[in-house]
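One protein chain is absent from this view; the other protein chains keep their places.
Take a look at chain A:
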Amino acid sequence: MELFGQTVICGILLGGMYALIAIGMTLIMGVMKIINLAHGALVMVGMYVTYVCFTNYGIDPYIGMFIAMPVLFLIGCLIQKYMINRLVEVESILPENQVLLTVGIMLVLTEVMRLMFKSDYRSVTTGYSTDTVYLGGMSISVAMVIGFFIAMGFTLLLHLFLTKTDIGKSIRATAQDRDAAVYMGVNSSRITMLTFGIGAALAAAGGSLLLPLFYLWPDIGHLFTAKSFIITILGGMGSTMGAAIGGLILGIAESLGATYISMGYKDLVGLVIFLLVLLFLPGGFRSLARRL
């Protein structure tokens, strides 16, 4: 029973941080209707920025994330403005061109990092890295708890931003119906740029929170891209709260799979859930909530 409890709690904590990364993706997917395969690479770049802040200047990862976020916001805005926005105007046979462009961007980001940092595995060791708290008989890593609460804080802030501010409302309007939003006076190209920037910044935040828990190397992006997809589909495209719930579910499912099936099949659990949701609940949990 203690093992089960610990597994579930670890899953929830980890899932909360995954959710933050996935919320970035769900925003981008919801507003621009494209699959962003570079999302994990953005997470990875954010992690490297935080890593450099820590090793070169001794800045704690939880403070370093406030440096990584604006940096990634800028990178995201530039990518959107000068690359993806251009492609919307180009005519081609397959609309999936945009997806491929994000693959190209992913390659570029990954390889730039590889040139700068080599393929070595790196990790951040802080004073609290190995600390654990005990809850009954269960031991839980302090870094995971801190990360989880910061991630949930960001999710709440983003939710407020999207529902209360003008820019947030414009983002939601563009996601619902771009043409209608344009008629209502929304500057859609500026909004898509901001959205990509915010999505990238959230990815960086999630990456920074996971930095004390994961090894870091240039290819780690693939892992996060896959996880954010699963969560985005679980929650329903464009839904913040859906992504938060999807993140928790993926975290728990993975953690249970790793404990009770085998470490090797851990990632398979997420993919199978993903397929099942795609097939039987195409709108994700958002559509389920609407039906109830």
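The rule is short, and it goes like this: a contact is a pair of C-beta atoms (placed from the backbone, for glycine too) under 8 Å apart; a residue touches a chain by one contact, two chains touch by 3 or more; residues count from 1.
Quick note on the criterion: contacts and distances are computed from a predicted model.
Colleague: For the chain that is missing from this picture, which UniProt protein name fits: "Leucine/isoleucine/valine transporter permease subunit", "Substrate-binding domain-containing protein", "Flagellar hook-associated protein 2" or "TldD/PmbA family protein"?
Modeller: "Leucine/isoleucine/valine transporter permease subunit"
Colleague: Touching the hidden chain in the complete assembly: which of A:Thr55, A:Ser139 or A:Ser262 does that?
Modeller: For the chain that is not drawn, the touching residue is A:Ser262.
Colleague: Looking at the full complex, which residue from A:Leu135, A:Leu157 or A:Leu271 touches the chain that isn't shown here?
Modeller: Selected residue, touching the omitted chain: A:Leu271.
Colleague: If I consider the whole complex, including the chain that's not displayed, which of A:Leu87, A:Leu213 or A:Leu256 touches that chain?
Modeller: Checking each option in A:Leu87, A:Leu213 or A:Leu256, the one touching the absent chain turns out to be A:Leu87.
Colleague: What residues on chain A make contact with the chain left out of this view?
Modeller: 33-35, 37, 83, 86-87, 90-97, 99-101, 103-108, 110-112, 114-115, 222, 226, 229-230, 233, 262, 264-265, 267-268, 271-272, 274-275, 278-279, 282
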